[in-house]
Structure formats: structure tokens, C-alpha cells
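First comes the structure, then the notes that go with it.
All protein chains but one are shown at their positions in the complex.
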Amino acid sequence: MSKRHLLAIFSNFDEAEAAVKELRGSSIKGFDASQDLVVKSPIEHPEVEEFLGAKPVYVQWFTLVGALAGGLLAFFLISGAQANFFDQIKGGKPVVPFPPNFVLTYEMFILGGVYISVLGFFICAGLPARRSPLYSSKVSEDQIGILVKTDEESAGVLKGIFTKHDALEIQEEAGK
Amino acid sequence: MIDNDFDRRDFLKVLGWGGAAVALSGCGNTSIEDGKETVVSYVHAADYVIPGISVYFNSTCAQCEAGCSINGRVREGRVLKLEGNTSSIINRGKMCGLGQAGVQHHYNPDRVREPLLRNGDKGETITWEKAYGLIAEKLNGVSGDQIDFLTGTVSGHLKVLLGNYLESLSSENHFVYEAVSPAVQRAANMKSYGMEMPRFSINKAKVVVSFGADFLGAWVSPVHFSQQYAEFRKGVDGQRGVLVQVESKMTITGANADRWLVVRPGTEGILALGVINALGAAGLQLPADVAAAVKGYDKERVSKDTGVSTEHLARLAALLKERTPSLVLLGSAAEGYAHGSENAAAINLLNHVLGNVGKTIEASSAVPFPQIAPATGNYAALRLANNRLADGQCKVLFTYATNPIFTAPTEMKFKENMAKAGFKVAFTHYLDETALQADLVLPLDSALEDWGTIVAEYQPDGVQIGVQQPLMEKLYPNTRGMGDILLALIKQRRAEEYKSFDDFYSYLRTALLKNKGEFAEAGVDEDVYWNDLLSAGIINVGGNVNKLVDKISTNIQLPPPPERDKDYPFTLIPSVTASLRDGRHTNQPWLQESPDPLTTIVWDSWVEIHPKKAAELGIVEGDILEVESRNGSIKAQAYLFPGIHPDAVSIPLGRGHEAMGRYAKGYGVNPFQILDRVFDKETAELAMHETLVKLRKTGQRIIVVKDEGPVGGSQQGRKIAVSVSSDQVDLSEEV
Amino acid sequence: MSVSNLLENWSEFRHKHPVEDVPHDPYKWAMSIDLDACTGCNACSVACYAENNLPVVGKEKYAHGQAMHWMRIERYWPEDDREFPDQGAQFLPMMCQQCEAAPCETVCPVGATNHTPDGLNSQVYNRCIGSRYCSANCPFKVRYFNWYDYPTTENVWPAEMTQQLNPDITLRGKGVMEKCTFCIQRIRVGQRSVKNEGRVLRDGEVQTACQQVCPTNAITFGNLIDTESKVHQQWKAQRVELAVDEQTKDKEEGGSDLRGYRILEELRPYPSVMYMERVRESAI
Partner (left out) sequence: MKDIREDIAWAKINKDVLKSLESPRKLYWAILTVAIAMVAVAVGCEVYQYNVGMGVANMDNPHVWGLYIATFIFWIGMSHSGTLLSAILHLMHADWRKPIYRFAEAMTTFSLMTAGLFVAVHLGRVWQIYYALPYPNERGVWPNFQSPLLWDAMAIFTYLSSSILFLYVGMIPDLAICRDNIHSGWRKKLYTLLSLGWEGTDRQWRNFRITYLTIACFLIPLAVSVHSIVSSDFASSQQPGWHITSFGPYFVAGALYSGCAAIITLFIILRYVFKFEEYMTLPILKKVVRLTFAIAMVWTYLNLIEYATVWYSHDEASKHVLIMKATGVYAPFWWMMNFCGSIVPLVMAFKRFQTNIPVMMVVSLLLNLGMWLERWMIVAPTFADGYYPWTWDHDQWPSFVQWGIVFGSFGWFTLLFMVFCKIFPSVSMYEVKEMVYHRSLANKKLEVTGMQESGKGAH
């Protein structure tokens, strides 16, 4: 069954919020609000998350793993290198000295954390992303977009909801 | 861990030997210069040339007259470094900086490499045949007394050959000139001890009082005396030796003294007599004539004249009385006055009074073959030569191992006088100031390429004849050994007599082997003997010990210290530094960059002035001062130096070359130029310390190039170089 | 390279140095310098130039403080307000002190300076990148940097003079730090030659260039572990210990009447060079 994309543009968050709430409240055939609904906004807006309902974020797990791995790698890489670098004594200090190794471990801890967090961000946020079928540059300016995916026959219902909430514009395109 | 069973060093060893074998059999260069690009430069390498392995040859140092025996490290046919020959009694394996720089003399880029003939203002390269021919031509029709040889110190078989050549020319005009020499002392010692240069045993003395003798720096045989000094410091019978130095400008020896007594310039003799007087006062039995002679030298007067406090005078006398034997040394600072001989006599008298003669001053041995004994140089010789040149008595002048245009006071006009000689031949290593005035410049082999024998004037025990032998092949094909040149020249005259000698080497070998009986056990094979001799590098002969006389002369006429001259208020002390001496080795960069021990200045000349005097005159370090004597002026940077009498200023000798080479030319000034012509009354030696100068600030100021930092010799309260009083230290358990 | 090596030998890698339970063996090179014998004649410094291929930098660069004298003779004056230095000057030969806990070693970013098993502070020219941190952290300032490419600088080694260069040592190009090595080339030759005989070097078999030339024998160099060596005996007689920052003898009441001391010992670099105080006669 073929799907159809709809993009509705709203002028402010209140209207968009109302529209989303209604979409989530209604049951429309071929449309699942938790999956087929995407809100696009020009700014990061915590309320969007609220009215869309809690969705898990996993970036922090990447961070944890990255930081730990970075730190461990650093300590063992460095200590291993010191122990294997001709076993040279320097300045009367032990061959594997803790203070410098801790400094470097600390740096690698951060390095790993940052790198893997960013990697996690790309993975979790699906970036780099294919451009979605419907987009309006207004979304990056000052308007809120709601992109929905639904069955052909339900499109009208959705359009109705958008119009009801004063959508400025509704784009539609045949999906696959 | 890196664990590898295969030993890399062993691998390299194998590879190295293989490679060497290939190289040895491979390329066809015969001289090192040509073979620069190849690994090993010989087809038929000498036995001793083993790639990668150093071999050592003994020879004799020719950097100064002390005759230290050297041990040269040679690798791949190149001499790399000079060490001391441990079996030499002169230097016992040790060296000074000047001696070590001998390799830089040898490898010097500014050596003359071809015979040069003057052609207008330029030198034209000619062949040796032509050069010899030219000399023969120029000598033709010139009588013997019109031919002069002006040389530095010569000794050994070269001296013999030179004498023979002069004889063949029927010339008696061999002038041996050394700008810096203990000539006054020789005369005084002759009078006092019956020999010019007795043996001084610093190591046997408990107290050494040195009147300006810089025996650790530049005096007579510094490496030898340094070793004596080390023993002296370790102690005789467990008692550490005490060194007292009396001088107006601190030398390196003065810097090492337990007590450095600064005296008004020229009053060393007064102090010596004052000490005798004080010794008498302290209860030492003085011979009547001595007591009479020193009667007027009570401590108040002596203190007033010399500037040494009565307290120090008394303590010195007490110490000398208490600790015997002692040794009183006499050096250039005391000699360099118009009354230098009187100073010397007074100082030698102190030795007599203290009973040191025969104990710490011992008889030296006579060189068994007087003809190889050194012809010692002095200034009087230059004066004679200069007079002959000025009067046009000299037609042909040969110079060797001397640079009078640099070292003679300008006022002598040596340069102008030299021009009066019709034909001037310079045997030289560098195009120095004198060589530039010559008509024919003949390049010499370096001391490390040449054969010869060297006999030092100062002999610590018996007589040591130093054998000089090439440490490597000649660097340049067209240099010649001085001996070879003389042999070639003498053959022009007496071909028949010398035809059996192909070269100086064969002459030397023959001469030394002839006396084999004197040196070696009977029945030793000639070749064995010769090889042993070369490998030892020295020949030690007992020699007949001269007879030491202990003759007291009390006829000493010491002038009172003069009033300071109003126009020229300072006495100029031209100081002799251990590394540059009279400037003949200034073109050796190690010496230029080796800091002067006391001022740490490098690459330049300086004027030492006492800080108190400098403050009076508003002079600060780095001010360019014009130092003007009655005979000229030079400009140099001021250095505030506490170790100098406020009435004196000092400029080191040796720098200020206008020629000679890239490392010498244009660095510093030459104080020889402005010396006044004042002479020691007895010996007619130039009184080097009698020049009076005045100072003028030029207004320029530079940063002095020296090693010490902006706080000079201050340790800023940090424990860096620590000094301790002898009563607070226990030396008995030391190793 | 392996982590297992790290873990297996963990305690070894955690040793501080120098410690009593892991001494140098069989060599620990050290010196003692008798300042009462040193006359300040500079022969040692020239010997060092000759042995170690030190460049003569010339007047201009010397003026800029870019001299390369691994061994320098310092001259100090008495610092009371006396008019004349009537007890002479004091000379001090100063070169790399081959510290056991060297401040220079830890700071090198590339590990170009390390401690050798025979107790030397090595300098690996090939590895040096010229950060000059070692010199910055050296209390004695005895490290010398190649500010210029001396082998190719005019009149430093003209073609003729290159023949004098000691082939046992490399020439250092620009940008490399260098310093006194205790004539490591001589030590290594000596060690290798006795290795074949299956023994260790005896006292006097290896001399440093400065020691060999010193006219007053003020410099003693040798193996501190070898009880027969002069340097060992001197250190022992002077009661100077290597791994301390204050000598026991100095802590005793009334101080010590022995002459041995080490410079800037209190900074705890544990220098391997002992100096012996200059003595001046009290009776004169």
C-alpha cells in the first residue's frame, strides 16, 4: 500500500503543538503518531519533546563508553610503550611513572568521550541524513513544520487537522 | 623488550672488515688529499694503517720551547689528536692547550703551500728549483758578513745544520730572537748560580715565593711546573705547599696563590730585600754583607715603596723562616724593568739567604753535545739585527720561526729597515707580517710532518732530547721541512760533503746512530735501535751535571719607585698569556676561542684596569679606551680587573695581527707596537714593563665577548666554587 | 611491545632510581675534581674541543652566548669587599654533571636523553628534535645547542681542518642539543675491548680527554663501583654519597673537615661529579 507524505507549516509553536496533540490523540488508519510524525523546528525547543512524548536518547552511553575506552587505552598504551621502550630510566623516576600517565590518561579520557559522543550523535540523530521528501526552507527560518507519513486514503483526514490548526501551507507528495 | 638473537655489533664488525679489505685492494690514490672521497686512501697502506684502529706515535711538540713529548693519535693516516707522552720527564703525559692546538697548526687552512716569489705586491708561485736557484744567485757575490739569519729558538740537529750552512756562507750573523724570553733571568742566574737555567724543584719546596714567574701559565716550562705544583699542593711530608705570588698584574699563577701580593710596578726587588731584612729581624742569621745590604730595607720603608702591608711582610718572613726548604722564583714581571737585573739579583739573593740553593734550586745537566743545545733567544739579538739592517750592513736576510715585524716595537722601524736588505727570504708556515715583507717565501712542513730533534732549554732531570717525526704524510706536496731546505742550500756550497744525505731524515738518522754508543747498550742493531728511538720519541741522556755555585752578590742598586708621570700615569703591562704567548699561534682557532683564564675574554684584546681606578676615571666595562704611550696608541675594550695594581694597566700580547690568516687577522690589538724603548741596564734587554701610557675614553662602548656572565666572578651566595682555609680541613686522609 | 611484559615486570618498572637494591653494575662512571689542584689553565677545555669535534663558533656567535664549550672553566673572585683578590681567584671546571636523577631527562619530549645502565646521561643526537627543554631545565646550564649548522658554517671546519675530526664521534648538525658525554666513545671502545677478555675495565684503562690532559691531575674519572678505583676511594674518603641531597657528614655537629661536595646537590639531581674545595693557607 502506497504511502504519502504531508508537510504542514505553522507559524508558531502553539499551533504546532495543538496540531500534534490532536494527531496523537486521534487514530488514523495507516498513521502511527510515534513513528510517522516528525516535527521540524528552527530552534531547539524543549516543549516539542514534551508534546511529542518522551523518547529515549542514547548519546550518553556512547559518551560513557568512549571516555572509558579512551582513558584505558591511554593508560595501557602509554605504560606499555614505556615498559617496552628500551626500559629507559629517566630522571630517576620509575620507568612507568604515574603522574604523567594520569595526565595523559585524563586527556585521552576526554578525547575519547568527545569523539565517541559526536559519533553517537551522528548515529542517534541519523546524520548525515538523506533529505526528507518534503522540506521547506521556512523551517530553518521561523516556522514549524510537521511532516507526517500516512496511507493515501488518510491524507485528507490529516490535511483537515492541519487546516484546523491554521497551517500556513500544506505540501504533499506521493510517497513510495 | 627488544630481543634479538642477532647481534648487530657483530654484524657490523664482519661488514666493516670485509669492507675494509675491499677498500684496501681497490682504489688507487696515494695521497690523503687526493683520496678524500674514498674510504681508505692507500693502495699499499702502511702496516700501521688499519681502518678504524688508531695508532699512536711519539713526537715532540713545537708549539713552544718547553719541548714536551707528544703522543699523536693517528687513524686512517690522519693525525687526530695530540696527547702527552707518558714517558717524557718534561710533561709526563700531560699537555697544555697551546700544545694540543698543534693539530690546528698542521691542518691550518692558511698555511703557505707553494714557494712564493714577490712580484710587485703579489706573490708568484714558483718551483723549489727556481727558489733554490734564486737564493744561490742572490748569495753570489755577497760576502758572509752581509748575510743574516734571524730566527727563533733553534736546537737539535737543525741548529747544527744551520750552523754548518752559516759556516759555509762564512757568516756569523745568526740572531736568535724571542720577543718573550727570560733573558734577564738567564744573566742573573748565571751570576747567582753559575748557570742560566738551573732546575727548580717546586715539588720539594714547602713555600714558593714567585716574583712574577707565571710558571703555571707561560713561564719556561709550564706543563712541567704544573705537575710539580700539583705535588707541591699535595704536600711535602704531609704539609701542603704554600704559594705566594708577588706581581703587579695577576697571572694565572697569581690566581692560584695562597697569598697574592700586589706590588707597585717595579718594586719586586725592594720587596725581596725587605723580606731578607724581615727575616733577619725574625732571627735568621744573615751574612754580614747581606745584612748590610738590606739594612735600609726596613718594613716601613718597604711597605711604603711596594704597597705591601707590613703585616703581610712579617707573615711572609715568618713563614719562610719556619718552613724550609722554600723556593723563590723570578719571572718576567720582575725582569721587565730598566733595573730588571737588579731586581733579579735581589730576588736570587733571597734564595741564597734562605738556603734554597742546592735544595730546591739544583744544578741542571749540560747537554752532552753542545752543538745541539738550544740557541736561546732574546731581544738583544733583534736589536743587533735591526741595527745591521738600518745601517745597510745586511744584504740577504733569512727569517725563520720568528715574526719581528709583529713583535718589535714600532719605534724600532724594523719594517722599514728590513726593506733595506736586498733580498729577504722567509721560511714560514703562514704569510705573517714578516713573510709579507719578504721577497721569497718558502713554505715549511708543519711540525707534525717534519723530522728533527728538539732540546729544551729547561731540563727537569738530565737531558731529554725530543725526537720529532712525521705523524702523517705531508698535506701539501710543495712544502718542505726546514732541515731539508737547509740541506739543499748547504749542498749548493758543499755538495761533496753532504752528498751522502738524500734528505734531512738520513742526516738525522746518521747523526743519531753515530752516537748510538752514548745512548744505547752496545751491540744493539742499528735498525732496532732506530725503531726503538722513534717509538720512544725521546732520548734521555744523563749529561754532565753543571756545577752549581752559591755566590752571593750584594751589590744591588735598586732605584726607589719613581713618582708617577703626570702625562702618562699608568705603567703598561703587556701580559703574556698561556695560549697566545707572542702571537705566533694566534691563527689556531681553539686558542682564540679558549677563554683567557682570568678575564674569560675570547677573540679580542682588552685593557685591564683596577675597578677603583676605573671608577675614578668613569670607565666601565666595554668602554673603548685609547691607550697612548709616547710611541703610539692602540684602542681596546676596557675590562675591570681586580687583580691589577691601580697604577698599572695591562693588555695581553699575541693578538692584533694584520696578516697571518683568517683566525688571527683583525682580532684585537698588538701592544708590542707601542712599547717604549727602555732597556735593562745590564743585559740591554727590552724592559717590557717600562712603557708608560695614558688612557682616553673614546666614547664608544661595546659588550665584551667573554664567558663570564653579567655578575662576573660572583657566586651570588650559592655554593658553587668553595674555598676553605687550611686550618679547617684535614688533608691527611685524602686519596 | 606487549602489555604482558608490562604486567609481568611491573615491580621492576616501578623502581625509583638510584636505589640501593638496584645499583649500577658493573659500571657507574663518576668524577672527582680537586679544585685545589686545578689551576684554570683551560687545557681540559681545549682537549674537549679536540676529542669531541666541538665547533669553534667565532667571535660573533660567542658574543651571542652561542659557544659550544662542553667544558668551561669558571673564574670566581672573593666576594668580600677587599680591594685586591689577595688570595687569588677560584677556578671551577664545569661540564655535564651526569646526574643520576637528571632534570633534563624527564622533560625531553622524544626521549633523546636517557640514563644509561652505566650511569651516564646520554644524548641521542639522531633522536633530538631541538625543543631545548633539557637545557631549560638544567640547573648547571651545561647543555649546548647547535644554533647553527656548524659543519657547513664558514671557517668552522674549513676543508683542511675536517681531517682533524675524530671519526669516533658524529658531527652535530643544526638544531641538536649536545653536552659532555664523559667521552663515551672512549668508554665504549674500552668496554668492548675488555668484553673479549671477559672482564670489566680496570681503573685508568679509560681516561676522559680532559682527565688525560690535565697537567695537575685535578680531574679523576673512573668507575664508582670499582673499590680499587681512585674515584671510588676519593668519594669514600670524602664521605660523599651519590643518592642523597645532603651529605651525612655535613649534618654532623660542627660540620666536616673533608673537602668533598657537590654543586647544587640540594636540588636533588644526584650529580656524579664531586668537587673538592680549594684550600687557602691560613698562615699567610
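When the chains are written out, they are named A, B and C in that same order, and each has its own residue count from 1.
One rule holds in what follows: a residue touches a chain if its C-beta (ideal position, glycine included) is under 8 Å from a C-beta of that chain, and two chains touch if they have at least 3 such contacts.
Quantities reported herein were computed from a predicted structural model and do not represent experimental measurements.
Shown chains touched by the missing chain in the whole complex: A, B, C. Although one chain is not drawn, the whole complex shows that of C:Pro139, C:Pro167 or C:Gly190 it is C:Pro139 that touches it. Listed residues C:Leu120, C:Val176 or C:Ile284: the one in touch with the omitted chain is C:Val176. Here the missing chain is touched by one residue of A:Leu23, A:Val39 or A:Val148, and it is A:Val39. Even with one chain removed from view, chain A keeps its contact list with that chain: residues 38-46, 48-49, 52, 55, 57, 59-60, 63, 67, 77-78, 81-82, 84-86, 90-91, 93, 97, 100-101, 103-104, 106-108, 110-111, 113-115, 117-118, 120-122, 124-132, 135, 137, 139-142, 145, 147. Although one chain is not displayed, chain B still touches it through residues 2, 703, 708-711, 714-718, 720.
Contact between chain C and the absent chain runs through residues 1, 61, 64-67, 72, 74, 94, 103, 106-111, 127-133, 135-137, 139-141, 143-149, 174-177, 264, 267, 269.
Basically, only the chains that are shown with their structure count from here on.
Counting C-beta pairs in contact, the chain pair with the highest total is B-C.
Averaging C-alpha coordinates per chain places the centre of chain B 31 Å away from that of chain C. With centres taken as mean Cα positions, chain C sits 62 Å from chain A.
Touching two or more other chains at once are residues 1 of chain B. Under the contact definition stated at the top, the residues of chain A that touch 2 or more other chains are 84, 86-87. Considering their complex, residues 76, 79-96 of chain A touch chain C. Taken together, the chain B residues at the contact with chain C in this complex read 1, 9, 32, 75-76, 78-84, 91, 93-97, 100-101, 103-104, 106-109, 111, 216-217, 222-223, 226-227, 229-230, 233-234, 240, 242, 244-245, 250, 252-262, 312, 315-316, 319, 475, 578-579, 589-595, 597-598, 600, 602-604, 612, 642-643, 662-663, 667, 703, 705, 707-708, 712-715, 718-731, 733-735. Touching chain B in their complex are the following residues of chain C: 5, 35-37, 39-43, 45-47, 49-51, 56-59, 62-63, 67, 69, 72-79, 83-92, 155, 158-161, 163-167, 192, 209, 212-218, 230, 233-234, 236-238, 257-259, 261, 263-264, 275, 277-284.
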